[in-house]
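Read through the structure below, which is laid out as structure tokens, and then see the notes.
Note that this complex is displayed minus one protein chain, with the remaining chains in position.
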Amino acid sequence: MTERTGPREGRFDVDRDHMGRDLVALVLTVVELLRQLMERQAIRRVEQGDLSDGQVEQIGETLMHLEDRMTELCDQHGLQLDDLNLDLGPLGSLLPRS
Amino acid sequence: MTEQPGAPEGATSTYVFAVCRRLDPAVLTGLAGLAEGCPVRGLRCGPLTAVVQHVPAAEFTEDAWQRRLSDRAALEHCARAHHEVVTAAAACGPTVPLALATLYRGDERAREALGADADRFTVVLDRLENHAEWGVKVYVPATARPPSAPASAAPHPGGGSAGGGAGRAYLERKRGLHRAREQHHDRALRTAEDVDAALTRLATATRRLRPHSPEMTGETHRLQILNATYLMRTERVQGLLDAVEGLRQRTGAEVEVSGPWVPYSFAGEV
Partner (left out) sequence: MSTVQPVPWETPGPLTGPIGVPLVDLLDRVLATGVVISGDLVIAIADVPLVRLSLHALLSSVSERVPAPWSDSGPL
């Protein structure tokens, strides 16, 4: 937990950096959840066989690029894509652990 | 915990660790309990004896507990101190261990309240006689982490349709990973059920506890799939240990057994 450094306002970069990174991790975790959900849905549709070859190829490429982009974003913020998660206490974690 | 020598009457509460029938006071000597300086002692409540201690009231309010629960070191200290008293008392015979934290405004209140519940306690004490609690935790290896996706995947030689491009190959690969994960998950669940079923047959009572997440264990190489606890007759314990060994061989899972515990998990209405 970020340590509060007292009632003084402002210029405590350590606090801000910490909070900033927490916030980025949170946002990326939510985005990653959406990405995984979309990927699952795409796989289901492919298995059902109701997509044309062109659609499969397009969706697959898009998801592939999306994964690459997410990996880059994580990298830029010193995070690992596989490590993104949110612990919801009694509900377990937000993303399924591989 | 701070001492409160010569503190006025209202400044202490009575903390209750456990309830039993008979108690040999000697087993409680030297125990610190939750408040240094106040003895851990027996308090007769009708046909029963409660194991109690005076504690500073101010340190055991609702707020104080909430703070304590968020402080890992303080929580550990309390849990172990509580457990030490409970375990010592249980050496004399069947004991109903109480959870953290049961407090009364004073000895008289405690005596009154516990005495009123004497019948319930008697039922539980009868059930716990000649029994101990044994915990079983089962682990399976976590799946191997998938290799990180290369920027352009080579066309995948499997799959149904002709002309596999990079997009389709990506989806095929992901599908394979998901399926492998599901199969591993299903196998793990089946193993957990098998172990629980086998041990439940030997137990007087059983309870499932929440499995420990990787955040709690700090382990990533294995996953806990079962955290169960069994109320066992003393003479059946060897049978449990033998059954566990057999299950280890058969399922290949890691099984950890802990016990004997004073039956915390079976003290309530079961």
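Letters A and B mark the chains in the order given here, with residues in each chain numbered from 1 onward.
In this section, a residue touches a chain if its C-beta (ideal position, glycine included) is under 8 Å from a C-beta of that chain, and two chains touch if they have at least 3 such contacts.
No experiment lies behind these values; they were computed from the predicted model shown.
Peer 1: Touching the left-out chain: which of B:38, B:188 or B:267?
Peer 2: B:267
Peer 1: Quickly run down the residues of chain B that touch the omitted chain.
Peer 2: 13, 16, 21-22, 60-62, 65, 69, 72, 75-76, 79-80, 82-84, 87-88, 90-94, 96, 98-105, 109-110, 113-114, 117, 120, 129-130, 132-133, 135, 209-210, 212-213, 215-217, 227, 229, 234, 258-262, 264-265, 267-269
What we mean here is this: only the chains that are shown with their structure count from here on.
Peer 1: For chain A and chain B, what's the span in angstrom between their mean Cα positions?
Peer 2: Roughly 33 Å, centre to centre.
Peer 1: Give every residue of chain A touching chain B within the complex, in rising order.
Peer 2: Listed in rising order, the residues are 39-40, 42-43, 46-47, 53, 56-64, 67-68, 71, 81-82, 87, 90, 92-93, 96-98.
Peer 1: Inside the complex, what are the residues of chain B that reach chain A?
Peer 2: The contact residues of chain B facing chain A are 142-143, 145-146, 148-149, 151, 153, 161, 163, 165-171, 174-175, 177-178, 181, 210, 213-215, 223.
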